[in-house]
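The following block contains the structure, expressed as structure tokens.
One protein chain is absent from this view; the other protein chains keep their places.
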Amino acid sequence: MGSIELRSDNTAGAAPEILAALAAANTGTDSAYGADAWTQRLRDRVRAVFEHPQAEVFPVLTGTAANAIATAALCPPWGAALCHRSAHLNTNECGAMSLYSGGAQIRGLEGAGYRLTPAALDEAFAATSWGDPHHSQPSVLSLTLPTDGGTLYSAAELTALTQKARERRLRVHLDGARLANALAASGSTPAELTWRAGVEVLSLGATKNGALCADAIVSFDPAVSEQLVYRLKRAGHVASKQRFLSAQLEAYLTDGLWLRLAGRANEAMARLAQGLGRLGVSLEHPPEVNMAFARLAPAVIERLQRADLRFYVLGLELIRLVTSFQTTAADVDEALARFTKSLGL
Amino acid sequence: MGSIELRSDNTAGAAPEILAALAAANTGTDSAYGADAWTQRLRDRVRAVFEHPQAEVFPVLTGTAANAIATAALCPPWGAALCHRSAHLNTNECGAMSLYSGGAQIRGLEGAGYRLTPAALDEAFAATSWGDPHHSQPSVLSLTLPTDGGTLYSAAELTALTQKARERRLRVHLDGARLANALAASGSTPAELTWRAGVEVLSLGATKNGALCADAIVSFDPAVSEQLVYRLKRAGHVASKQRFLSAQLEAYLTDGLWLRLAGRANEAMARLAQGLGRLGVSLEHPPEVNMAFARLAPAVIERLQRADLRFYVLGLELIRLVTSFQTTAADVDEALARFTKSLGL
Amino acid sequence: MGSIELRSDNTAGAAPEILAALAAANTGTDSAYGADAWTQRLRDRVRAVFEHPQAEVFPVLTGTAANAIATAALCPPWGAALCHRSAHLNTNECGAMSLYSGGAQIRGLEGAGYRLTPAALDEAFAATSWGDPHHSQPSVLSLTLPTDGGTLYSAAELTALTQKARERRLRVHLDGARLANALAASGSTPAELTWRAGVEVLSLGATKNGALCADAIVSFDPAVSEQLVYRLKRAGHVASKQRFLSAQLEAYLTDGLWLRLAGRANEAMARLAQGLGRLGVSLEHPPEVNMAFARLAPAVIERLQRADLRFYVLGLELIRLVTSFQTTAADVDEALARFTKSLGL
Partner (left out) sequence: MGSIELRSDNTAGAAPEILAALAAANTGTDSAYGADAWTQRLRDRVRAVFEHPQAEVFPVLTGTAANAIATAALCPPWGAALCHRSAHLNTNECGAMSLYSGGAQIRGLEGAGYRLTPAALDEAFAATSWGDPHHSQPSVLSLTLPTDGGTLYSAAELTALTQKARERRLRVHLDGARLANALAASGSTPAELTWRAGVEVLSLGATKNGALCADAIVSFDPAVSEQLVYRLKRAGHVASKQRFLSAQLEAYLTDGLWLRLAGRANEAMARLAQGLGRLGVSLEHPPEVNMAFARLAPAVIERLQRADLRFYVLGLELIRLVTSFQTTAADVDEALARFTKSLGL
């Protein structure tokens, strides 16, 4: 069967529906820089899907761009963004937010299960010298849903965190690089997990879930939207033929495609986790979406690698497994067969 | 016939060959962030096409990103980039280069026909307080080929400018958003119009000439390439599924597709200019690639607009006409028919 | 008599009154970072002198810091500051404003006599693509009083300019590096030439007029003041023993010292200009404060230099002459004697 891909959902290809949308967008000419018909329709689609009449959507190339530019729009240069220690913003973006904000700080807070708690915010707030210019002022709370460990916040948990943030006038950003996976897993609506829960600006991922090269910032605050128009242009994130990004996102959000794709990834992971459970493999926590962390002996890890199972090794005895919309039941069963063999069962 | 599109080459769609390459790239999974096979092949292709064994290529979303990040990599924060007053870097990027460089200045110099001359550089250099920290230090020369007015530099002219730059230790960037049009028009090789003429880093455009959403930085200097790896990541310009950008660029540079597409745009403009000449329309200068500037009475401009001819109005009596790889001979003839009518001939 | 100093007012020493204030401030201990008694008194003094109950004053080391940080507080990163081409901000600060603003642009406008006019602003506004993110948006008007050429705006002229700015929602900064000279020359009050004329933030110079090392930002807008607290700290412009800066500024603004010192400099220049007029030397314009530009044959310039008259040479036949509070009538007369000799009269 060849290799089984479980490294990351960004190693997957594109969903056929999205590729078809690209081809369909290639008709005639249209205005550049977002004044095209696809981008207009995308905006309407976002407003409908998120049930928010003032939402604005800004297609960008990457989730890093979305996170960094969105949080920079919420944070003065002397501010700090608070996020979980494991947040992509903190660990994987090479300080992009500091670049775009003119030098703001990024503070990773601790929290079990990759999740922040109101208590963790209380602690961070208590340690802050508010109003003292010697100290960067916490100005943004950046949450991640699902978290970078594949765990979830409920709408109520999100709300508790954003209310806490608002007490200290922090603005709220949500990194939704895999938001569709959270929606598919929880059954919550897009509105419930975003602006109704206090989120003001959202990084909406599509690339990990079937798009070719399109993520977006969705802003629920018109004043922030106005800023983003300029911030994105001077970052070089306003595509001249923007319709080819908007067409991907429009297809993604139409007729529930994003939820179907994410559902497939989640189901593949559920099947995998169930199988691993049967094999006695210890998972860090039960997977809530499409990601799992397994503890394995180094020798087993090595045998799995030789068996052409692809995954990321995070530590001596820890690996990460991620499924995508492309992962089939057959892929999972084959993966489990290789696990069985590698475990010597 | 409907509208005739002459606003800009970025209102065009995608070349079928490039769309096909995207579809072809959608097979199986591959490594993220540029470690994929398409990006590897693109690098080899760039090295072959530009005849430079150390060239590195970095796909990005836009020409603005390419220009701003490339020049920032060549310029200290206290430096200044010199370019023609009409350069996109100076007029249309909302200060992107200042963002990415940490506050460097952009200086637009005058020059007839949208072209810089060694004499203009001499003048700028003479007006500079070299080594005086009260003054931003010219550090980068950014040339544009074809210029933003659609004129050309010969390889010898480029070389004269870059040698002048090097006397004062300025680094040299070339904005090649439409480089293919210059190559197709001049018959020069990619090497002749870039590194052999003293260019160190190139913004290589593809989007205006048939790609969907892919431009690139091509660096001929390994030390700059090393920087760009980091600069691009923290700018959010490293696509996670980079193969879908690389596949566009690979197809673009393969078997001369880029030159064929640009050749069509150039030929359409030549046909248009010839026709306009017959109609007695005054062009600012004979078009060398796919762009012309026509002087017309305001009433004529209005009639053309009502006739659904699309173009940019730059002044009371000045319009810009741009053809693309999609512009057919029939489009041009129909445009000329509408000109004839609007001119009351 | 030795050398006669006419290079710049910043080559002068300190006024004895200010040195005495420093010594007087050296008693016991006091709180750091501006929480000291001198800084409190300075604030009260500024409010009284400028007749503005909400004015805040922030001592800084240099006029460059005051200009760059004040304008950065008024300008978004995608904005542009408009000023006269000759403004210090534009010509002599190595892009400091771009650093502190996160990459905003500085645009020097033309204007006779070093002065901007409402018409020049109209022209700049007409050339602006308002609301178009491809273009930096004019966001700050930075005026200089006296100008860098030593000319003045009346209160009415300032008001006309700031009203024009406000029509387009530009914020207004005044570079008052030599504000005292303008006050002494015009008889206007500090309020009349600042906030009553529409100025929102002021760079208040003292160093060129008798202080050792103290300029200040004076903010008439509480929202800007709140920002400046942080902007200054992270720029390293909040002195730990701030009382030693505040004491200089307090003495400067007390009992009209600043006006007396500036009056001396202005009078010395008036005497010099009158004398030069008698000698037939052509001045660029009649000096309004303490600065003059004289046109002289190169050979005369050389003879003056050999006669140990110190001044800046700005061009082949143009020199700048600046008097300070230290320039005595005897200095002026001796300078005139050397002019007489050098002119061969």
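We just call them A, B and C in the order they show up, numbering each chain from 1.
By definition in this document, contacts are C-beta pairs under 8 Å (C-beta built on N, C-alpha and C of every residue); 3 or more make two chains touch, one makes a residue touch a chain.
These numbers come from a predicted model, not from an experiment.
Interface note: of C:A23, C:A126 or C:L345, the residue touching the hidden chain in the full complex is C:A23.
Of the candidate positions A:P77, A:G176, A:P190 or A:G263, contact with the unshown chain belongs to A:P77. When the full complex is taken into account, the listed residue touching the unshown chain is C:S31, out of C:S31, C:Q54, C:S129 or C:T328.
Residues touching the missing chain, restricted to chain C, are 5, 7-8, 10-14, 19, 22-23, 25-33, 60-66, 68-69, 93-96, 99-100, 207-208, 212-213, 230, 233-241, 244-245, 324, 326 (touch as defined at the top).
In the full complex, chain B makes contact with the omitted chain through residues 33, 76-78, 101-103, 133-134, 137, 227, 229-234, 238.
Along chain A, the points of touch with the absent chain fall at residues 77-78, 80, 91-95, 98-106, 133-136.
Throughout what follows, only the chains that are shown with their structure count from here on.
Separating the CA-averaged centres of chain B and chain C is a span of 43 Å.
As a whole-number value, the distance joining the C-alpha centres of chain A and chain B reads 34 Å.
Note: centroid distance chain A to chain C, computed from Cα atoms, is 51 Å. Counting partner chains per residue, chain A shows two or more touched chains at residues 33, 230, 233-234, 238.
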